[in-house]
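Excluded from the complex is one protein chain; the other protein chains are retained at their positions.
So that you can tell them apart, the chains are marked A and B in the order they are listed, and the count of residues begins at 1 in each.
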Amino acid sequence: MSTVEHGKAVEGPNGNGKPYKVIGTRPIRHDGVDKVTGRAKYGADVRLTGSLAGVVLRSPHAHANIRSIDVSAALALPGVRGVVIHKDLCDPGNRMLELGEGAVNLRHLSNNVLAADKVLYRGHAVAAVAADTVHIAEQAAELIKVDYEVLPAVVDVEAAMLPTAPLLHVDLLTDELGQTATKPSNIAKHFRFESGDIEKGFSAAKLVIEREFRTATVHQGYIEPQNATAHWNADGHITVWTSTQGSFTVRQQVAELVGVPVSRVKVIPMEIGGGFGGKIRVYLEPVAAILSKRTGKPVKVLMNRSEVFEGTGPTPGSYILVKLGVDAGGKIIAAQAYMAYEAGGYPGSPIGAGAMCIFACYEIPNGRIDGYDVVVNKPQTSAYRAPGATNAAFAMETVVDEICDQLKIDPLEFRLNNAAREGTRRVDGPVFPRVGMIESVEAIKNSEHWQTPLTGKNQGRGVASGFWFNCGLKSAASATVNADGTVSLVEGSTDIGGSRTGIAMQLAEALGIAAEDVMPTVGDTDSVGYTDVTGGSRVTFATGYAAYEAARDIQRQLVERAARIWEVDPKQVAYEQGSIVGPGGKKFTFKELAALVNKTGEPIIGRGAVDPEGCGGAFATHVVDVEVDPDTGKVQVLRYTASQDVGTAIHPSYVEGQIQGGVVQGIGWGLNEEYFYDAAGTMKNATFLDYRMPTCYDLPLIDPILVEVPNPGHPYGVRGVGEVPIVPPPAALANAIAHAVGVRMKQLPMSPPRVLREILAKKK
Amino acid sequence: MAKKRVVSTTINGRQVEFLCEPRQTLLEVLRDTLELTGTKEGCSNGNCGACTVLMNGRPVVSCLVLAVETEGAALETIEGVAPVEGLDLIQQAFLENAALQCGICTPGFIMSTKALLAENPDPSEHDVRFYLSGNLCRCTGYDKIVRAVLDSARKKKLAAAAK
Partner (left out) sequence: MRDFEYEAPASIAEAVRMLAGQNGAARPLAGGTDLIDQIRVGRHQPEVVVDLKKIPELNVLELSSAGLRLGAAVPAFEIYGHEGVAQAYAALVDSARIIGGIQIQSRASIGGNLCNSGPAADSTPSLIALGAVAVIVGPAGKREVAVEEFCTGPGKNVLKPGEFLLELKFPPRPPHSGSSYQRFIPRNEMDIAVVGVGASVVLDERGIKFVSARIGLGAVGPTPYFAAEASQLLAGQPVNEAMIEKAAAATRAIAKPIDDMRGTKEFRMHVTGVLARRVLEQAIARARQ
């Protein structure tokens, strides 16, 4: 009988408490040595013979019509090889393209890459120069004369929704609950989710609380700026070297914007210095490509930090109103939200996701959510770690906490009492499968942190929960058995946080070999099957699944090979615990058979290609202790514990790392990060000096609690973990501040001036 | 255009002469002229620490040093940290503690850690956090980096005791 192990467990636990040999261990990552010795090649490290440096000219105005662009003086400068503007791109038409974590209108994308006749935010790209050195290119960019007709700007979502607001797009007609409006406005879309009867629900409630919240625009803040190098070869083939979350989506976006078939574009993904959702849509890649076409040479374009802030997708500022009604026992009866998210210059904020997440942690019998997608004169927003969910959780979880305070209910009991569970229907419709909200709350309840009371003056504790969907999407992998008993794995997910090791570990587990015996490589678009973006917390889930399928394919072939060698029926051979076992005690270890493969027939190459359903949503519950300086409003984080349903932790260190990193981004979002605009729509703090991301000196250690509720949708129970950790922190901090000094913060960031203002107002 | 200068330095123990324009930063010359691309560029204005190198033993951000200023200086970059065989104990500790995710800030953190441990071989968690506050990481939340630095100090002490 031929058996192929399917997800079931191999005996031989190695002390990790699970029936696995490799999963749950903490091997050194395969790319580790290159990354601690400086040898790993990131996008900006690409060096091509004869390449030119490209520089992008950006709009100094937040809103203006472009009357004309005169590039003659720039072209005349010695050392300048070419200048491009919008018309050098191809018009991709008014079509939508799914990028993997949000869709984009291709015409808008093209206009965002190089503005056609209008700039919609300060920092909007207008033209680009290629020259012998970056210094010459910078000088040339200054010589380009752009004649702007400056228009009034609007950078705030509430102001942009007013009928008197300056219009960004004269042809933008609101999609109003499915009907197209007749007059243009800055509201691209208004949608509604509804369940039950909220009027009835609220009238039955013992306590109803309604609050308004505002959150600032924040940036993903990856340390590596965007970069792209492109060579448009004489044969019409384009090669792009870039740091991206998705080489295949870059391939398609570039092909669409420069007007060639996808097969003409090869994207070589370099190591990537952080993305968090911000390196999915293209900015520089098409520009480098058309500059290369124009000059006949490879062109490398790098952003500086201010360009990253002013020219790439932040996550939206928002206005959210939440109304929540509960019965005397603290059971939620009705919930309503009005949510307006800034999209940036073109429609497409993550309002849809935000609206689906806002009430997702709870059972809501009667609910209504109104969502608005609003254009403003800010950079086009793009995905940022659980896009839309953090804004929403800040509002909802703060109201929940206020209800707990008023009804004197323990906030964890409130959550246990109202938690979403298997079978809960979200307000927007879907019904949850097996999920771990309750487990994440119980883990906090049982934590040493929660059970240790706070005693200091001006100190407070806050809790908050959060939800994120995760996603599956398509992944591909191939794996070749080497004669020395190892496997070379090629997969298509660019590795931002150690994922190639988590993927290799799943292949190793399935084959019963060591993680170190798998050599993973992230392939380019010509050498690996189509793979969607590194985003949506999908890589360890879906690309790991593909690696698992590749391992099963190898198992099948090894079983057949052994049968051929032993001259027995393959049905009499099985793959067991890293060995191939036949009748009469016949046995090969994986290594023994691997050594025979190329001596006994064709090479063995496993393939895995998946589009899995059942990614399983992720829930997290966090607790934070803070101390507030009542004289300055400054908040110091004293202690932080984050629990999360992580499915099965493949490499626990990197699961913890995802949680710790997400928490700290959430702390930055909660306390100090914001795009600070002047009246003209100029961002005044486009540097790491004044855009204040946390340093290590601002933080305590972050304690993660990994709650492992295996996901039935994956052979090893993997669940995405990367995004949900950013969702609860701002709300948890707000609740902690309330308990420390008695003020409810309803605006992000909760920076010292804002907190102090509330403290002083309360004293009066 | 200003004439290029010849600058003589020692980089990772090797005598190196290079040509540069006065306006070129040390970061630009390291990466573009000398192809030492392990030193990373994150912000170009001294706020992220990704380009940290040691200049005469002191940590500096190479984006805020003119290359011409390094005449006669001894420089050390990430490429010079590992011994001939294997890794430095700091590098080893970063790997064992999973102190990197994307890895772009890692060379800068390792250079700052090297400077810290040279000055203070037995730092507290507070010392580590204060000293490394000029290095930004956006992936890890710093937890595992701080642990790796403390572990490096322990490893170095053990290695010294074993000698």
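Just so it is clear, a contact is a pair of C-beta atoms (placed from the backbone, for glycine too) under 8 Å apart; a residue touches a chain by one contact, two chains touch by 3 or more.
Here the structure is a predicted model, which means the values were calculated and not measured.
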Could you tell which one of B:T9, B:T25, B:T77 or B:N97 touches the chain left off the display? B:T25
Quick one: which of A:S51, A:S318, A:N672 or A:N711 touches the chain that's been left out? A:N672
Which residue, A:T312, A:Q660 or A:S751, contacts the hidden chain when the whole complex is considered? A:S751
Quick one: which of B:I11, B:L34 or B:M55 touches the chain that's been left out? B:M55
Across the whole complex, the chain not displayed is touched by chain B residues 1-2, 5, 21-25, 44-47, 49, 52, 55, 58-61, 63-66, 68-69, 71, 112, 115-116, 130-131, 133-135
On chain A, residues whose C-beta touches the chain left out of the figure: 135, 138-139, 631-634, 636, 671-672, 676, 684-685, 689-690, 692, 694-695, 697-698, 751-753, 756-757, 760
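Everything below uses one rule, namely that only the chains that are shown with their structure count from here on.
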Centroid spacing, where centroids are CA-atom means, of chain A and chain B in whole angstrom: 29
As the complex stands, chain B meets chain A at residues 21, 23, 31, 35-45, 47-48, 50, 77-79, 81-82, 87, 91, 94-98, 100-107, 110, 125, 128-130, 132-147
Chain B contact footprint on chain A (complex, rising order): 26, 28-29, 31-33, 35-42, 44-45, 47, 135, 220-225, 271-276, 302, 304-305, 496-498, 651, 653-654, 656-658, 660-665, 687-689, 693-697, 699, 701-702
